[in-house]
Structure formats: structure tokens, C-alpha cells
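The complex is shown incomplete by one protein chain, all other protein chains being positioned as in the whole.
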Amino acid sequence: MQALLNDIMQEVQPLIGQGQVATYIPALAKVNPNQFGIAVCDTSGKVTTAGDATTEFSIQSISKVFNLVLAVTYYGESLWQRVGCEPSGLPFNSLVQLEYENGIPRNPFINAGALAIADMNQSRLIAPHVAMRDLVRKLSGNEGLLANPDVANSEFEHRARNAAMAYLMKAYGNFHNDVEEVLHNYFYNCALEMSCVDLARASQFLANRGHCTITKEPVLTHDQTRQVNALLATSGLYDEAGSFAFKVGLPGKSGVGGGIIAVVPGRFSLCVWSPALNRMGNSQAGVAALESLTRRINWSVY
Amino acid sequence: MQALLNDIMQEVQPLIGQGQVATYIPALAKVNPNQFGIAVCDTSGKVTTAGDATTEFSIQSISKVFNLVLAVTYYGESLWQRVGCEPSGLPFNSLVQLEYENGIPRNPFINAGALAIADMNQSRLIAPHVAMRDLVRKLSGNEGLLANPDVANSEFEHRARNAAMAYLMKAYGNFHNDVEEVLHNYFYNCALEMSCVDLARASQFLANRGHCTITKEPVLTHDQTRQVNALLATSGLYDEAGSFAFKVGLPGKSGVGGGIIAVVPGRFSLCVWSPALNRMGNSQAGVAALESLTRRINWSVY
Amino acid sequence: MQALLNDIMQEVQPLIGQGQVATYIPALAKVNPNQFGIAVCDTSGKVTTAGDATTEFSIQSISKVFNLVLAVTYYGESLWQRVGCEPSGLPFNSLVQLEYENGIPRNPFINAGALAIADMNQSRLIAPHVAMRDLVRKLSGNEGLLANPDVANSEFEHRARNAAMAYLMKAYGNFHNDVEEVLHNYFYNCALEMSCVDLARASQFLANRGHCTITKEPVLTHDQTRQVNALLATSGLYDEAGSFAFKVGLPGKSGVGGGIIAVVPGRFSLCVWSPALNRMGNSQAGVAALESLTRRINWSVY
Partner (left out) sequence: MQALLNDIMQEVQPLIGQGQVATYIPALAKVNPNQFGIAVCDTSGKVTTAGDATTEFSIQSISKVFNLVLAVTYYGESLWQRVGCEPSGLPFNSLVQLEYENGIPRNPFINAGALAIADMNQSRLIAPHVAMRDLVRKLSGNEGLLANPDVANSEFEHRARNAAMAYLMKAYGNFHNDVEEVLHNYFYNCALEMSCVDLARASQFLANRGHCTITKEPVLTHDQTRQVNALLATSGLYDEAGSFAFKVGLPGKSGVGGGIIAVVPGRFSLCVWSPALNRMGNSQAGVAALESLTRRINWSVY
């Protein structure tokens, strides 16, 4: 495995730094693009890494997975009355479908869906962003994980589009709490800083039928785990979800911080990170590394 | 003229109370639907009326006309960089087009356009809703005009969809002030209470090349007046603008309070009111009365 | 009037040839862009002209007006069950709205609407393109008018998008005849060649309450005439209808051949022509000439 990761890192070396670092908030724009890390965690909890695998980065949309997990534990099947499970076919931050479909977001990984999930968590938890932080601390075994308040505040200042989505859902009766309060929590979750190692460990339960080897506790049932993985497979990579299935063939979730988590069901969870993004908003070197993995050892589920 | 208005009122009698009073806020829902008034103001300022022409009602979207007039006087041609002048072809409160067209509303009479105008007025005026109230007081010669604070507050509580539009425009850089502050002013303007007589007098300048007979002052230039009338003709009646041109043939603007103002350029301004609305959100008896007028004395501009 | 037309022609001189001649079919692409003509016809039938007012050009979408007139005489009010009367808010050749609205085109001046009208005429007439040719021959008093078969055949070869619209309407049950047969007739109508003088005379009845001074016969009723003019005012200039109302303020219809007809109800019909088009597909110098007219002598209806 170590040799494999080294090989892949060497292969994608020319792509590292290619593309654009996210620039919509200053704190993200100043990240050095010439970084790359990868970490693979097997179902026994053993982690293999290459590159900058212990450097922390802003997890951004990867937080949507953990927020969904929180909501699933609180709401179970009833969650799916407020959020769909179909690919959207539109950009992750589009309001068009939300209007045509009466305020029900297509899935939990487009922004509108993640905001509906955040609203659901807000209804059950006093401080949802603390709850999610504590969850990932536990799952990753890293008690030091923190959100970057500068990033969170900066995202809040640039909240206009997310606020528009939240208010549009509210207009359709699918958003129950105060918009600003939910957004505050939502951005704190996006602003969590974790390394490839942290994320590979924190998502290990998805490769292990819902059971976390680190805490030795169930996080989700086996059925719920399959469902989350199915959603990651059909909707995890923004507008590139189909192409990611086509090329990589793993359930996965990306964030504009340049991280991508992926799951080889029954075998591995992994996280790859490189800050420069392709046109679709996914890590350029990260996607390439996962493609290389599939080509080399065929982890594709298909 | 008096005989004509009496005849028309008799003709539409069976339609009065047909349809649905607006119910999205309690203060509007409790209005008695069995009311009807009409007032016609000629270019000398003389007003002829029939029915409940002096009963005050909530002007709602008719306020968009006066807000636009305010903005035109402050911004002139530059206003049209932030709002278009084309019919939208979509419901008045749709966000779809706003997203496809990068936050530039199609025209000032759909909600998004009116909010952009309100934002522009907010940038220039300390208290835009006071400025507009003072404008209509002056134009109508009725110094007692007031907004109904219950209506304004109730609309503010149900602001979700308008807030979504404002935030979406903000996301595109086409909304500069605090969303809640602008909405507060916007709803106060919608909540103004005026009678048919007040509105016929207040819009008389639109029939008089921009010159107000009551104040003996110009409100808009002749060119600007033509432009506002053209917009009213192509976009004044929500999704029914084409049909209104087809059947009535006058520049006009409706509100969910059941009022409709219309302009016979060079000759008359008029206001008809009846609270029960058709499926398109326009006064059922009001539209019928204007159709009857066109059929009887052909005021159509076409 | 002569002096006025001369002045306007001089004013727009710098714009003549600016923009792009339609290039989607070879026969249109080879037209010399440096031409300009204008003709005004009063209600007595007297015509005043300037420039290349007797040069024939391809009337293209202006034929939609005469096809509508034919259909109105055959179907009366029932026509509006198959075609709407609202502005579309989308490009003239879009299929999107047709799908969302179950195959009912928004109005008779977008392509889908004109095709539905052509289908209706096909159901009643053995050779609709002959019937329309004969109608404009009679209305214009020019018995020599002919379609250009090269243009008609070339348009038929490039029929794909119009065929798509016709088939989509057929899928919704709103197209009854053979698609290719209707398109054949439709393109022959578009390929009619007329001069500014011909078109000003042929549309004179629209300025004269439906009565043709040349034939001394009614073409439409007064009510029908108002309705056609209202549609021209709200939907006659493709995506520029609102802007045309705003700047010019007359019912009008443009074609990609560079012609524009306009109506001053009760007073004049006019036709302006210059082949080079603006981004919206309307004659650049033509629109400018009509704006100048409005500015100079205020023929705007608003």
C-alpha cells in the first residue's frame, strides 16, 4: 500500500498546483496550492499515507457527510421527507430546482440539501456545530480538531446565496429555524480543519458497515451506511458525480478546500487532498490520484 | 362619464366577490370581498367615480410604480443597468430567471425588480418608505395617507420568498443594502392604504406627459413617462400582462389588494378596485370593468 | 413627412451596414448590408418613402403577422385555445417553454406559435402559402409578389429546429398535419419578397381598425385589429419586445431579412428595412430609425 501511494503521488506530481485555489473567501485564497496528501485507512483502523497527509485543511463540503450522519441518527427514515435522494443535474448552488420542486432539495450534498439537514439538526441540538465537531473528533480519534473562526466568519459574510436558498425553503415551509443561526452553525462546520489522516479515519465507518473501529461503536446501521454510500456515489461530487463514477467508481465527497474522501465498501476509507481545483470545483490532483488508484488496483465498485 | 361608470358597475355586479381574496397574510384575508369602486381622473384633475371609490385598501404591488418613479428621479437612465425592461414570462415571484440572468431582474414590476429598485432608493434616501408616502400624498393631494403597520409587519413575517430574492441578487452583487432594512421599507410601501380616488389622482401624471395637475409640477419628463407606461403595458399585470394588453389595451398595474391602476395616455388615469382575485392574482371584477370600458368606448392604445 | 423621413435616414446613416446580416442560409447571407429604406402609409393609403423603399427583401418573420390574420379569419376566438397571448420571456426559437407548458406556444410570434398557426391554416386551406401570398398581393395592391424558391428550399434544408418544435407540439396533440408539409408552406411564406412600400401598404389595415383602404374591404374586425396590435406590442420583436416598447412604443414585427413593420393605430402603418441585424436579430438601423421617429414626433402609443 505504501509503495502504491508513493507511486500515485509521483504520477500526479505534475498536476499538483494546476487549477485554481478557491478564492471566494480570503482565508481559502491564501492556501499554498503546491500541496498534496493522501491517507488510506483499512477496516482494522490502520492508516497508510503519502505526502502532506497530516496537514490540516478546511474540510468545507465534506462536512455535509458528517452533518447527514448526525441527522440520520436523530431522524432515521423520516429525514427523507424533507430532502430527496436523486442527483440534481444542476450546479450545487442552484435555486432553480428548489423552486420547481417546492422547496424540497434533490439530495443532502447540494447546498440546499445540506442547509435543510443543518436546519433539522438545529431543531434537535443546542449547538449543532459543536455536536458535529465532537462527532468527528471521536470518529477520527483527534480531540484537537477545531473550526477556523476566520473562515467561518468570512463565509458568513459571503452567505448571500446560501441565505437565499434557506429563505426559499422557508417560503415553502421546509426550513424551520432562524436562517442566520442555522447558517452560523453550517459555516462553522464547513470551517473545521482536518488532515487527510483525520478524514480517512473519521469516514472509516462508511467502509465498515457503519461500525467505527476506533471507537468500537456503531455510527450507522449497515442499511443506513449503504444508503449514505449510494448517495455519495450518485451525488457526492457536484456536477462531476457521473464522471467520477465513470472514472473512479467509488462513493466520494469533495470540498472546495481541495479534499476528497472516498469509500471502498468493506475495505478502505481514504482521503486525498490538494488545494488547486478543476473547473467543477473538485481537487485536480485529487481526482487524478483516485483515477490512478482505480486504474492500478481496481477499487471501483462497478 | 358618470353614466358610463354606473353602467360598467352594473355590468360587473355579478362578478363582484367572485374569486379569492388574498390570504397569505391575515390582515388582507379579512377584507370583505363584496366591494367595488372605480375612479377616473382626467388631465384637468377632475375625478368621476362609482361604487366604493373612497374606501381605502392596501395598494400592495401598485406601490412598485411609485417606487420606480422615485428611483427614476434619482438615477435616471443609469437605473436600467440594474433592472431590465423586458417581460419576464414567469410568475412574479420566481427566482429562476434571476439565477439564469446573473441577478438582473427582468423588469421593475416583478418582485425581484421592485426589490432592486427598493435597494436603489435605500442607497439614496434615509427613509425610503417615508419618501414614497410623501410622494403619493403630494400627487394625490391627500395628506392623510398612511401605511397599515399590521399589514407591513405581517408581510415582514412572511418575507421568506422576498428575502430569498434579495439575497440571491446580493450574491450577484446587485443588492447593496441590508436585506432586512430594505424589506422593512418595501413592505411599508406595499401596506399603504389608498382609495380609488387617491390612486387615480396620484397616477394622473402618467396620463399627462409626466406633469401633475394637482401639484402643478413635473414628476417625470415626457420621455420617462412614456417609458414607465410602456413597462406597465408589457409587464404590469403579472402573468396576465399579455392578456391584459389583448383584452384591455392600457398600461396598468395591479396589486393583490384588488386594486388596478390604468392609464389612457394623454387623457385619463383610472383606478378600479374589488378585492376578490382571479387565478393570476388580479382583481376579477376589476379586470372585467376595464374590459367593459375598452369595449364600450375603446380607450385601448392599440 | 418627406422631410422627416429624409432627416431620419440621414441620422441613421452611420448605422447602416453595422451589425450582421443573417447568415444561417446562403441566400440571406449574400444580401448587401448597406441598404436602407423606409415607407409610411397613412389611412388614406398615401405612401411617403425614403431610401431603398422599393427594393424587395425577404420578409421572413413578418409573414407571421399575415399568417395570423389568415388564421383569425378562419378560426376567430377559438384560435386562442391553441396559442397563448403572453410574452414568452425566452428566445424566439426556444423549446423549453413549449415543454413546460404542454405544447401550447406562448404567442403567435415566437416560432412555435407561428408553426401552430401554420398548422391551423393547413387544416383549412389546400395551399396555405398561396393563400397568404394572395392575401398580401391584395392588401399591398402588388400582384407581382412572389416567394423566392431558393430561400424557401434553403430554409427547408435547415428546418431541424423548427421541425423539432413542430414534433414537440405534435407530441402534445397541438399539431395535426404532416410536419414536413406544414414546414414547406411556412418557409414559402417566410421567403416572400416584398419592399417597404409593399409592406407598409399591406399592413395599413392594422392602423385603420381592420379596414383596408386599398381594397376597400374589411380584413379584420376592429376588436381583432386591437388584439393583433396588442400582441405585436407585447411580443413582436423577439427578445427585444419590452425594450422596443420602451424606446419606440409602437406595435411592430421584425424579420431576420432586416425588415420591421410598425403601426401607429388610427394614423399610419410603416415599414423600415436595413439588412444588418443587432444581437437580438432585429435590424440595427431599422430600430434606430423608429426610435428617432418616436423622439422627433412622438408616435408612441404610451
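We just call them A, B and C in the order they show up, numbering each chain from 1.
Convention: a contact is a pair of C-beta atoms (placed from the backbone, for glycine too) under 8 Å apart; a residue touches a chain by one contact, two chains touch by 3 or more.
Just so it is clear, the model here is predicted, and its values are computed rather than measured.
Peer 1: Could you tell me which of the visible chains the hidden chain touches?
Peer 2: A, C
Peer 1: Which candidate, A:N229, A:S254, A:S269 or A:N282, sits in contact with the chain we can't see?
Peer 2: A:N229
Peer 1: Decide which residue listed in A:A245, A:C271 or A:A288 touches the omitted chain of the complex.
Peer 2: A:A245
Peer 1: Which one, C:K170, C:H222 or C:R295, makes contact with the chain that was left out?
Peer 2: C:K170
Peer 1: For the full complex, which residue in C:E99, C:D150, C:E181 or C:E217 touches the chain that was left out?
Peer 2: C:E99
Peer 1: Since one chain isn't shown, list which residues of subunit C touch it in the complete complex.
Peer 2: Counting over the whole complex, subunit C touches the hidden chain at residues 94-96, 99-100, 159-161, 163-168, 170-171, 175, 179.
Peer 1: On subunit A, what residues meet the omitted chain?
Peer 2: 84-90, 97, 106-107, 222-223, 226-227, 229-231, 233-235, 239-243, 245-246, 249, 251, 265, 294-295, 298, 300-302
The working rule: only the chains that are shown with their structure count from here on.
Peer 1: After masking subunit A, report the chain groups that remain joined by touching.
Peer 2: Subunit A out, touching clusters collapse to one piece.
Peer 1: By CA centroid distance, what chain is farthest from subunit B?
Peer 2: Chain centre farthest from subunit B's centre: A.
Peer 1: Name the chain with the Cα centroid closest to the overall protein Cα centroid.
Peer 2: It is chain B that sits nearest the middle.
Peer 1: Check the residue numbers that subunit A and subunit B use where they touch, and answer same if over half are used by both copies, otherwise different.
Peer 2: same
Peer 1: Just the number, please: Cα centre separation of subunit B and subunit C in whole Å.
Peer 2: Taking the mean C-alpha position of each chain, the two centres sit 32 Å apart.
Peer 1: Let me have the rounded angstrom distance from the C-alpha centre of subunit A over to the C-alpha centre of subunit C, please.
Peer 2: 55
Peer 1: When the C-alpha atoms of subunit A and subunit B are each averaged to a single point, how far apart are the two points in Å?
Peer 2: 47
Peer 1: So which bits of subunit A are touching at least two other chains?
Peer 2: none
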